[in-house]
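Structure first, commentary second.
Of the protein chains in this complex, all but one are displayed in their positions.
Residue numbering begins at 1 within each chain, and the chains themselves are lettered A and B in the order written.
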Amino acid sequence: MRRGITPLLWTLFSTGGTLAAFLFPVHLFLTGVAFPLGWLEPPSYEFALGLLRHPLTRLYFLVLIALPLFHWAHRFRYTLYDGLKIKHLTLLIVVFTYGAALAGSLAAAYTLFWCVP
Amino acid sequence: MTETVTLEVTRYRPEQEAEPTTQTYEVPFRKDWVVLDALNYVKDRLDGTLSYRWSCRMGVCGSCGMMVNGEPKLTCAAFLTDSLPGPIRVEPLQFFPIIRDLVVDLTDFLKKLKRVKPWLVREKEKPLAEGEYRQTPEELDLYQQFSMCINCMLCYAACPVYGLEPSFIGPAAIALAQRYNLDSRDQAAPERMEILAEHGGIWECTFVGECTKVCPKNVDPAGAIQQYKLASATDWFKSLLLPRGAR
Partner (left out) sequence: MSGPVRYTLHHPKWYRRPVSVWWWLESWRYAKFVLRELTSLAVAWFALLALWKVRAIATGPEAYAAFLTRLQSPFWVGVNAVALVFVLYHTVTWLNLAPKAMVVRVGGERVPDRVIQGMNYLLWAAVSAAALWVLERG
């Protein structure tokens, strides 16, 4: 009954896209615009570290980084197929997109679960 | 006061030219005329050699689909007033091979439609003595929207994926598969799921959504496809996590 892993990739794309849709605007607004421009105070190091030490926060960030990366990988793969008509380079594109997403996810997991003091 | 409108119509006569050309016609402007009326005027009065398809002239047969100013439309539903001052470009339906003038070949669609088994499939037919299949209004509501498809193929002409990927089975075929999947009398949903999960099936779709926008009968094929993706993904996880006996 299993037909390749496309349904899995689409599910990753969907969940990543939903997470990004709900959470990225507020996070990007704060980190990229409000804090740098001084509209709001960024969290102090102590507070940020305290938050990050909590296992739930670490899980939150893992999911927040990994799933949207797979969302990008799946979507960008098809954008390259249809936008640049390079479907014949499919192997290269698949390796590049999902490979990059995997690398990012692994880097996030490593940082969050091995590097937080 | 507009007296006439200019039509720029694609001509293609394979016996005398290698590529399509454009021919211009001046037709009278009437505010209740549609593009089909203008084409019929051309055929009757100006140029009897023009070839095109049409039938019911009221939006139920699906024969007269063409590109009007670059958009797929039923020419029997495209009012001249909407395209004033003109000129109005009339071209054959996009992404299909042109046989002659405005006539395109539909074999690709018909083959793909047949693949999804667009008819009621039952493991065993009910014997006549048991009476008819009964269906409540709620059961009808589940699939009725998808049953409105008139096979006009405007959705295929709007879908860039169909244009770029020749194996893509296309919006109408998937919507019609869903029409039967959701029909309480049908029993072939798993079979159709297998067919549509293959290469060229639902996973080629990137939800551009143009198919739904151009559909003259509000079938919403894009919705059908996204629902199918969700169902197929759910099915995939179920087959992964649950042993065969439990399903």
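In this section, contacts are C-beta pairs under 8 Å (C-beta built on N, C-alpha and C of every residue); 3 or more make two chains touch, one makes a residue touch a chain.
This structure is a prediction, so every number in the text was calculated from the model and none was measured.
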Original post:
Of the listed residues A:I5, A:V33 or A:L59, which contacts the missing chain in the full complex?
Top reply: A:V33
Original post:
If you put the missing chain back, which residues of chain A would it touch?
Top reply: 16-18, 20-33, 35-37, 40-52, 61, 64-66, 68-69, 71-72, 75-76, 78-79, 82-85, 104, 107-108, 111-112, 115-117
Subject >> Residues of chain B in contact with the chain not shown >> reply: 12, 14-15, 19-20, 70-71, 94-95, 97-99, 105, 107-108, 138, 141, 160, 163-164, 206-210, 213, 220, 222-223, 226-227, 229-230
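Note that in this section only the chains that are shown with their structure count from here on.
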Subject >> Separation of chain A from chain B, taking each centre as the mean of its C-alpha atoms, in whole Å >> reply: 37
Subject >> Sites on chain B touched by chain A in the complex >> reply: 160-161, 164-165, 194, 197-198, 203, 206, 229, 232-233, 235-237, 239-240
Original post:
Which part of chain A faces chain B closely enough to touch in the complex?
Top reply: 1-3, 6-8, 10-11, 14, 78, 81-82, 85, 87
